[in-house]
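The other protein chains are all here in position, but one chain of the complex has been omitted.
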Amino acid sequence: MRAVEIRGSFGFDNLAIVERPDPRPGLGQVLVRLRAASLNYRDLLTAEGKYNPKQKLPLIPCSDGAGVVVEIGDGVTRVRPGDRVCAIFSQKWIAGVPTREKLRATLGGPLDGTLAELAVYDQEGVVQIPPHLSDEEAATLPCAAVTAWSALVTEGGVTAGDTVLVQGTGGVSLFALQFAKLLGARVIATSSRDDKLARVRKMGAAEGINYRENAEWGTRAKELTGGPGVDHVVEVGGAGTLHQSLRAVRFGGTISLIGNLAGTKTELLLTQIFMQKIRVNGILVGHRESFEAMNRAIEIHHLRPVIDRVFPLEEVRAAFDHMAAGDHFGKIVVRI
Amino acid sequence: MRAVEIRGSFGFDNLAIVERPDPRPGLGQVLVRLRAASLNYRDLLTAEGKYNPKQKLPLIPCSDGAGVVVEIGDGVTRVRPGDRVCAIFSQKWIAGVPTREKLRATLGGPLDGTLAELAVYDQEGVVQIPPHLSDEEAATLPCAAVTAWSALVTEGGVTAGDTVLVQGTGGVSLFALQFAKLLGARVIATSSRDDKLARVRKMGAAEGINYRENAEWGTRAKELTGGPGVDHVVEVGGAGTLHQSLRAVRFGGTISLIGNLAGTKTELLLTQIFMQKIRVNGILVGHRESFEAMNRAIEIHHLRPVIDRVFPLEEVRAAFDHMAAGDHFGKIVVRI
Amino acid sequence: MRAVEIRGSFGFDNLAIVERPDPRPGLGQVLVRLRAASLNYRDLLTAEGKYNPKQKLPLIPCSDGAGVVVEIGDGVTRVRPGDRVCAIFSQKWIAGVPTREKLRATLGGPLDGTLAELAVYDQEGVVQIPPHLSDEEAATLPCAAVTAWSALVTEGGVTAGDTVLVQGTGGVSLFALQFAKLLGARVIATSSRDDKLARVRKMGAAEGINYRENAEWGTRAKELTGGPGVDHVVEVGGAGTLHQSLRAVRFGGTISLIGNLAGTKTELLLTQIFMQKIRVNGILVGHRESFEAMNRAIEIHHLRPVIDRVFPLEEVRAAFDHMAAGDHFGKIVVRI
Partner (left out) sequence: MRAVEIRGSFGFDNLAIVERPDPRPGLGQVLVRLRAASLNYRDLLTAEGKYNPKQKLPLIPCSDGAGVVVEIGDGVTRVRPGDRVCAIFSQKWIAGVPTREKLRATLGGPLDGTLAELAVYDQEGVVQIPPHLSDEEAATLPCAAVTAWSALVTEGGVTAGDTVLVQGTGGVSLFALQFAKLLGARVIATSSRDDKLARVRKMGAAEGINYRENAEWGTRAKELTGGPGVDHVVEVGGAGTLHQSLRAVRFGGTISLIGNLAGTKTELLLTQIFMQKIRVNGILVGHRESFEAMNRAIEIHHLRPVIDRVFPLEEVRAAFDHMAAGDHFGKIVVRI
């Protein structure tokens, strides 16, 4: 089979298409022919050697993908050949309490990822794909969508009438916007560009704030709630945005801390967190049960992920460069 | 002021329009000019003396109403004259843990209710009305809508992708249908008539079951979920429907027990409840904080209550008869 | 190996000690040498053919047992030979949402149970035993203790200062008493005998009620709380006791519905459940994560299960007769 590897040393220049022996499913395992993979910011960091410096190479990058089961090992009951599936990000986190062991058995590092024609997973590590989704669409779900679902639903309990703030137009933020709308919440979105704000408004955001033009966008978001502040912030910027998020959120509100796109270190005024009784929820994707619950919602509502652009496997390097440029709107997909 | 009283003894025949002195607001109180009231099944039972045999007469019936603040007492800060408000069902249940004392300070018995031109409430006992609602629409909220909201949201945690079963087309059931839709859930509705099923489908129910034609409607509802059963049943029938509800609900699902329209006593097979790990949640309307959260959702979504028919105050007896006939679709309102 | 079977047809007379081939662990499986098993009321019903009439025979009865790992199959990482383990009741319910499939893969029917010298389990289906417990003590945990823990902790959220009512002196009730004490709750216990009440008081129950002498024991329990009622009832009697439990519980309180020792059918006044906003939680043992959390608590507190009597394997019939007599205080164990 063909696969993409980071080989030799880290860096986009070391992404190469290689031949590997076809894997075979053992007891309780399934063999999946992958048809599409999608990129997350984590995959960029991994390729650059910044995510986990101890990561061994070669590594097949990317945690997210979709394909079809082509063979099953003995004892497999959850899926059958022909079923379309996604692999889950943390292969061992099925449900319940997270542990280091569960949270660290992740695809795209330390385990090989989804930029390959074939992959073997434990039957417990895959979920069925909602039938209305294409392979490219399904490939966007495992990290970005599950993260947004865990933040808003599993951990956040967002409900109808709440106001949710989403930052920018990357994959997690757009899924958060879509899910918040499904849940009956009101969405305030930020972006650096008015044309993107126009697009998120079209997707259902009630309000858009251009953070380039309005550095005090947190205060502005609070005003847009009529005073009290937003109930829930989906925080993807980290250190670079948290100060404004703390201005935006209401007393007793929640900040789902998901990423640090805008910086890793900040002089955080901790006092605000307890003086306003804020809950800061660290989110690390989520378990399979969240993925399955999300898929039920996606299926019922025929929700479609937003795809920015699809690259053929041969242009995988261009896909990474495109993500690094940071100008995408939605998910970047590689067709395998 | 004019008011409707149950006077002398119980029975619809003893509903009379009377003159009472105008009330005045004391410290922390507000005077409300009521413009509409709505009927609940509880009001029928009360008028017939079946709800609380110890209820003293005369009593102004009905717990639900809407009006405008015309005067405020000293110390009132939550509302101003001119504000449109509803009174809350349990005047002392603002938030948190219910107690006997909180749950029993209810309008329409033991306290005087909303079928009057004027009423005085503690400022803590009223909520602002979403601006897009008419007085008649707002008057339907305090019991039926808050009950549905408490069942699905405050206590039930219904979320996108869940399946909710609602029974019939009374006030609580239609609000439950509307709220379940806001929350992103899929709704299965039952009715004895196909024309009503057509209407609930138009309101967004994914499926309708005619329980006259299909006595095993619980089993049918389960089939309609593809096997596992529904996540949440809004049980208004009580003894007469619970057996089928237990067939409909999934392992680990929830039955919100709200009413007993179809009977009060049943030989309940308790074994089913624990063998399927069912949660049966008794719901008694809800607190003010639920009402306010619900109103935020109603306002954001411009949701409109379903009104079956509006009667003038002079025809209040006809309104009660109409409800007793049981053929309504949505709420019955009295304009004051 | 030797094992106890229900053979031919149901009934205690058909309990027989037989020879079976030694089982061997496959991939991901462990071989356990069982040293003790304990009886639950369910095992009596099963032996009598009343629990699941479709159960196929022969069947090795009993779901609860403790032993030592003597061999592991390939791929086993959770335990090692020499580890002392209990098998979990629902072999597939590791954590999270229950499903029919998870809840029905139970030991002692439909799957073979623990009254055998050897048994093979999936590595995911066993838990480590707290070191201070003997084999006989550990054998009491899988059903009775996990049920009590799920009721009070996982589902019930009982906390310090709450009042918990436990019924009788069977296994679940005594574990509930012990766990409620660990959690800082106050316990009211019932029994038909004053000598047993003296024993539960010695174990930490604040109050004991002789239900033979006081048929209105629910009302009495409520009085003992100073008025409001108990926060949580661990209901093991079912139809025969639920009416009194509904008298005992406070507005907004919880009844964990666990068993039906005192009858399966009742004319339940459903009205009480919603007029007092009661939550009735059906409990079906619990998942492995609850078992593991419970074991942490048992270990920290050096808690010891209450064993009524230990029978040798040869006297297994006597053990069943002893349980059927219903006069035990705590768990009945069979040493293997």
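Which chain is which? They are A, B and C, in the order written, and residues in each are numbered from 1.
Assume a contact is a pair of C-beta atoms (placed from the backbone, for glycine too) under 8 Å apart; a residue touches a chain by one contact, two chains touch by 3 or more.
As the structure is a prediction and not an experimental result, all values here were calculated from the model.
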Partner chains on view for the chain not depicted: A, B, C
Candidate in contact with the missing chain, chosen from C:I6, C:V233 or C:M294: C:M294
Touch with the omitted chain, as defined above, among C:F10, C:F179, C:F311 or C:F329: C:F179
Option from A:L242, A:I300, A:A319 or A:V333 whose C-beta touches the chain left out: A:L242
Residue among C:G8, C:G75 or C:G157 that touches the chain left out of view: C:G157
Residue among A:A36, A:I278, A:L303 or A:M323 that touches the chain left out of view: A:I278
Where the missing chain touches chain B, by residue: 26-28, 94-97, 287, 289
Those residues of chain C which, in the complete complex, touch the missing chain: 153, 157, 159-162, 179, 182-184, 186, 206, 293-301
Chain A residues that touch the omitted chain in the full complex: 97-100, 103, 228, 238-239, 242, 250-252, 257-260, 264-271, 273-284
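FYI, only the chains that are shown with their structure count from here on.
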Two chains sharing the most C-beta contacts: B-C
Centroid distance [mean C-alpha coordinates] between chain C and chain B, Å: 40
Of all residues in chain C, the ones touching two or more other chains: 97
